[in-house]
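Removed from the display is one protein chain of the complex; every other protein chain stays in position.
All chains are identified by letter, namely A, B and C, in their written order; residue positions are counted from 1 within each chain.
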Amino acid sequence: MALDKIGIAKRIAQELRNGWYVNLGIGIPTLVANYIPEGIEVEFQSENGVLGMGPFPFEGEEDADLINAGKQTITTLPGASFFDSADSFAMIRGQHVQLTVLGAMEVSQNGDIANWKIPGKMVKGMGGAMDLVASADNIIVAMMHSNKAGESKLLKNCALPLTGVGCVKKVVTELAVLEIIDGAFHLIERAPGVSVEEIVGKTEGLLIVPEFVPEMQL
Amino acid sequence: MALDKIGIAKRIAQELRNGWYVNLGIGIPTLVANYIPEGIEVEFQSENGVLGMGPFPFEGEEDADLINAGKQTITTLPGASFFDSADSFAMIRGQHVQLTVLGAMEVSQNGDIANWKIPGKMVKGMGGAMDLVASADNIIVAMMHSNKAGESKLLKNCALPLTGVGCVKKVVTELAVLEIIDGAFHLIERAPGVSVEEIVGKTEGLLIVPEFVPEMQL
Amino acid sequence: MNKAVENVAVALDGIKDGVTIMLGGFGLCGIPENSIGELVKKGTKELTCISNNAGVDGFGLGLLLETKQIKKMISSYVGENDEFERQMLSGELEVDLIPQGSLAERCRAGGAGIPAFYTPAGFGTEIAEGKEVRIYNGKPHILEEALTADFAIVKAWKGDTAGNLVYKAAARNFNPLMAMAGKITIAEVEELVPAGSLDPNQIHTPGIFVQRIFQGKAFEKRIEQRTVRKRD
Partner (left out) sequence: MNKAVENVAVALDGIKDGVTIMLGGFGLCGIPENSIGELVKKGTKELTCISNNAGVDGFGLGLLLETKQIKKMISSYVGENDEFERQMLSGELEVDLIPQGSLAERCRAGGAGIPAFYTPAGFGTEIAEGKEVRIYNGKPHILEEALTADFAIVKAWKGDTAGNLVYKAAARNFNPLMAMAGKITIAEVEELVPAGSLDPNQIHTPGIFVQRIFQGKAFEKRIEQRTVRKRD
């Protein structure tokens, strides 16, 4: 059965390693913070200038001056710090953040990503995404395998304007975990009960399928 | 009579304007702070990371963590702030400091300055001087008219390795105030009792002397 | 040096049609509300605004969009504003979108006398079109130039009469960088105190970067995404 958003978040949370600083994008990536594996300590960076983000505040305790990059009210944990946007992107560009998780509209088989613009239709802007994908060594994309029209989002080449080139290392969808190596998607795991055939059918880009594809352990 | 160091400092202090941020180099320039004209409010920046420097501390109140760029113990005035060296030179390079006063070994008629190195003999380093002279719009050099060997320090061309090119606007020596305009020293004022002939004799670079050269008012 | 002015009207003196203004804030957090209100009142037109976001419909820079006082926006993310999208897609509004980190660094560079720098952000995208590319550490970087503005308007939590500013939590964001980059920098603060009241060790923006400072009359501090959890 295909995963829901929480399933995707749970699977990505398994990628966290002790001591990492992690930047989570808006949407599914934000949910990853709720499923940190036991014994793993990480700290979350929000590019608007917060390190050490905690959970949402209790009702009535929201502070308009304390938000994350998704403009949501948040709290901080002991050891947190605030800083300006230049220092924040110094952390990101300077590769002090070990993992970036973000959403995408399209990912190509060589790791290109498009997630900021649909010409003539939707132009929200790239925000911090271009800095994040150009800088991070370790980028995981969390997204649905297909768009609302049913078309694959894992492509030979991105059709939409790019956010970054050759930067995505891993993609986690409702169907599969895929690694991008040498210009191809490599199928690493499939969602419980999802067939390899379904994944093959919904992946437009070059997909390398090993003999045995284990199911995700969630 | 030629000025002493205090005289030079007093004359330079007359150049201060209300509301200016000022960086004073080591030596004579430091003395300028003691002779701020009545009614003029300025704030002193020290490139090691202090804005709002005050007088030296009272005996017994020295703080090893509170020094100026000359490594002297200092105090701060109300409204002071501390910052790192990058922010400090952001202030300097970004032209937020309105006046820089510094010493020199040589100044040329086109405003070149040399003050950091005597090849094979003395290599202390440039410290912040190269940033200061390359950035400031308004640079006054405070120095003796001649070196210890009796040679003019106001030259056609600097012989020593340069600190900056075409940047000095004004020179105040024990004998005179000179402006540098279009590749020549212009004699603006002479020290009380000092003759124009003495200044001419001790200036190697091109010197423009107007018909009337007023005495400094100290 | 006393930089305190009486009110927002005096603080914004000299802001004329056609000028470029940087405005601090991220989303609606840390934006100079009082100054934006005054700009609406003044009716200053043909503005070029440099701000990470463009407010929302009915608040923040959204107010200046409604009155069509903005000719051009330079931002990184503008997705929260229908009127903005309408004006942009119809061509009424010029828009220059810049990666957020490059926007921050370009403002800092403008204030720091660094005219240009290399960054990896945007390489291979339409942002890099026409920009110089150079390889450093085996990775392509593009050359980005500094940004400055005729006026920078920032919002701080506390400020003193010498212009020193302290921001609160995530309301810091772009404010310190834009304060550096304005030819004239205007600070609106929640609390204005005499010089000497703030700890010199804990100043976020040294007064040298600020030309005028005033205490804002009222701060609504609207929350864009109120997210809470229930008590167990």
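Assume a contact is a pair of C-beta atoms (placed from the backbone, for glycine too) under 8 Å apart; a residue touches a chain by one contact, two chains touch by 3 or more.
All values derive from a computational prediction rather than experimental measurement.
Colleague: Identify the residue among B:120, B:150 or B:193 that touches the chain left out of the display.
Modeller: Counting the whole complex, the residue in contact with the absent chain is B:120.
Colleague: Using the document's definition of touch, tell me which of A:47, A:87 or A:174 contacts the absent chain.
Modeller: Result: among the candidates, A:87 touches the missing chain.
Colleague: Tell me which of B:86, B:159, B:181 or B:200 is the one touching the absent chain.
Modeller: Spelled out, the listed residue whose C-beta touches the missing chain is B:86.
Colleague: Since one chain has been left out of the picture, which residues of chain B touch it in the full complex?
Modeller: Missing-chain contacts on chain B: residues 46-50, 55-74, 82-86, 88-89, 92-93, 112, 120, 123-131, 134-135, 161-166.
Colleague: Going by the touch rule given at the top, which residues of chain A touch the chain that is not shown?
Modeller: 19, 21, 41, 43, 45, 51-52, 76-83, 86-87, 89-97, 135
Colleague: State which residues belonging to chain C touch the missing partner chain.
Modeller: For chain C, the residues touching the absent chain are 105, 109, 112-120, 134, 136-137, 141, 145, 166-169, 200-202.
The working rule: only the chains that are shown with their structure count from here on.
Colleague: With chains as vertices and touches as edges, which is it: line, ring, star, complete or other?
Modeller: line
Colleague: When I count C-beta pairs in contact, which pair ends up with more: A-C or B-C?
Modeller: A-C
Colleague: Could you give the separation in Å between the centres of chain A and chain B, each centre being the mean of its C-alpha atoms?
Modeller: About 55 Å separates the centre of chain A from that of chain B.
Colleague: Averaging only over C-alpha atoms, locate the centres of chain A and chain C and give their separation in whole Å.
Modeller: Whole-Å distance between the two chain centres: 28.
Colleague: Chain B to chain C: how many Å between their CA centres?
Modeller: 36
Colleague: List, in ascending order, every residue of chain A touching at least 2 other chains.
Modeller: none
Colleague: Which residues does chain C have that touch at least 2 chains other than itself?
Modeller: Within chain C, the residues that touch at least two other chains are 108.
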